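All protein chains of the complex are present and in place, except for one that has been dropped.
Letters are used for the chains, namely A, B and C, taken in the order the chains are written, and counting of residues starts over at 1 for each.
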């Protein structure tokens, strides 16, 4: 599918601030950037960095005191790898690529060491692989309420498990946590999503299954073939769309994602969807 | 300095277990392996992996039910970079290498987002750089008791800050947490240490200062020029000397580290010590 | 039923210690003490206190350095109030006695403010009263593993809910927490229990229903008509069988509870059982 993405951010900088921006779509065989532009505040230069292992694209800049607008626009075509869910098994730890192993370990927002007993009891008997992670997503969808403002930057999956409410980022963290506790590598994905309501950045997660990273969304707010990936990481600490050091407020942000090819509206996919290499 | 390292581990495997071993010393210009051997249980083969970015050396093997011994021996010569502490300033976030940035983010055991107010109040005014991280180590040494058995695998720096007791791993986690909260990248280091009593694996940490990773040990159990690095990572979740998936007990372990060159005993170093490239 | 209770405690006092003992059975119309004796260490005097509102019996003494034995023996006859569970409704908050209200509030080990969303979702639709608290007990029994040594003195119901393992005290705390979250007053009960295996002190809880405090045991280790109450409180902090200020180790303890009347073995009761006035 082809997407037109517009992302406009506005920051009120109170003291000189170093900003690390991570809103540019990943560039990859399965996610081609047809065209894109990044408009920075007048007179601001930025330093770009692409992480070789992940494709995450960072942009670092120093913002002086004042009001600043940043506008990112892109047209992106994705070509997901689609598989029947029954053909996507879990990979035994003994066979996982070494590069993938760190995604089995607990991280700040995904303390998988603390929810293992529950995860095994609840999901341990489910046939291995994509079905198992789907069962995780179903459980989260049924047991956690999506409530805007119910969590904040210190909320971990442990908190969400107890409190039973959160937003997309919390749903992703909880899914990652359960997957890791079950020996399935999982990572956080920040994304643009078509048909998201209200429009905003989205957070989903990927689990490493059958030799690839497959996309999952426990919020069920978006079909997995309508995702454009921005960044992957261990959790939101690793993959924030913006990280700053200094003092600012904001952003009021406007995100819009539209479909730009002629594709008719389709049903949500029931297949396994991957945008990884 | 030159060190003779012997590390003997014994595991009682109760159900087939995939073991990821991380006890081999890093190999680097500043840490040369003169000779080494790894004796695995009879009939067990292992798969080796060196992480390009860090030099961490992993060894994966599948162990059947039974009792298994693993013996690692090495002679290692280290050639640390030594600097006067006043010549080792902090690096502004705007100048940090992009690769280093993830070590500013909170991790499972180092929730730097939660201890920021204290860190700034306590250490914010200290002249930037090596002195600041030394002040962190001094504070930890004065305010946290080293008590064997006072923590476990779920203990974070947040817990240690409150409980005021821990072991080397907890001291390192708390140091990392404060450093990150202050905008100084920091990472966990598992190590062999000369003169450690009782002898065991050791955990220290590195802070990124003046363009290098410098070693710090809030426990003051070892002079920083007597360290042989095994692995670095975001925290202990990333750098465990062994991670396993299966069921085992152990290890009874015997670690010995001896000096093998003719160097006379020297005082503990007061300089900034780095073993990074 | 009539019970013969023997409780023998041994303490190794390392520095002079003030001990507050709470092992004597409550004395009440429904729980008659037929005979009892408390043997303190030679030369030790104690000060007794009965809390008027609860009937809890405390004994305070100062123990010098040394090894001390305390032996409590009693024969107790209980005459529980038995009701059909369908006749035991919840009491609206507007009708609760004021004295009972504090048992709706969160306490150290029962943070009912944090598990409310789950409690309402899981138990909110169950017909009010005894059935609701039974549903809580059933859920705990099915979802939490009884594992000796899996918790400690800092474990709250919040931890148990996440970790899904605990001992009798944790099961009681979780039951109390859910009940309070649902607007049902609940309190901790330390007890002697017939047929408990292995024999030890037991912890159950009471919920205020239909104008009385009814007994519940989410561990299902004991039929509720085989309980002799020692103390009630907001949680274990309030109702410890011993609290001390000083330094001691122990106790090795031997608790035995035998039936002393001719009653044949009966099935576990399915009725609502109360030992409250």
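Keep in mind that, in the parts below, a contact is a pair of C-beta atoms (placed from the backbone, for glycine too) under 8 Å apart; a residue touches a chain by one contact, two chains touch by 3 or more.
In this text the structure is predicted, and so the values were computed from the model without any measurement.
Q: Indicate each shown chain that the hidden chain touches within the full complex.
A: B, C
Q: For the chain that's not shown, point to the residue among B:115, B:137, B:194 or B:257 touching it.
A: Of the listed residues, the one touching the omitted chain is B:115.
Q: In the complete assembly, which of C:89, C:183, C:210 or C:250 touches the absent chain?
A: If we include the chain that is not displayed, C:183 is the one touching it.
Q: Determine which one of C:14, C:44, C:93 or C:270 touches the chain that has been left out.
A: Of the listed residues, the one touching the omitted chain is C:93.
Q: Where does chain C touch the missing chain, residue by residue?
A: Looking at chain C, the ones touching the missing chain are residues 18, 20, 49, 51, 58, 60, 62, 92-94, 98, 101-102, 105-108, 110-111, 113-114, 153-154, 183, 234, 237-238, 243, 245.
Q: Please give every residue of chain B in contact with the chain that is not shown.
A: Answer for chain B: residues 114-115, 117-118, 121, 143, 145, 158, 161-165 touch the chain left out.
Please note the rule applied: only the chains that are shown with their structure count from here on.
Q: In how few steps can one go from chain A to chain C if every step must land on a touching chain?
A: When the steps are counted carefully, the minimum from chain A to chain C is 1.
Q: Looking only at residue numbers at the chain A/chain B interface, is the share used by both copies over half or under half? Answer same or different.
A: Since more than half of the residue numbers are used by both chains, the interface counts as same.
Q: At what distance in angstrom does the C-alpha mean of chain C lie from that of chain B?
A: 46
Q: Find every residue in chain C that makes contact with two or more other chains and list them.
A: Nothing qualifies.
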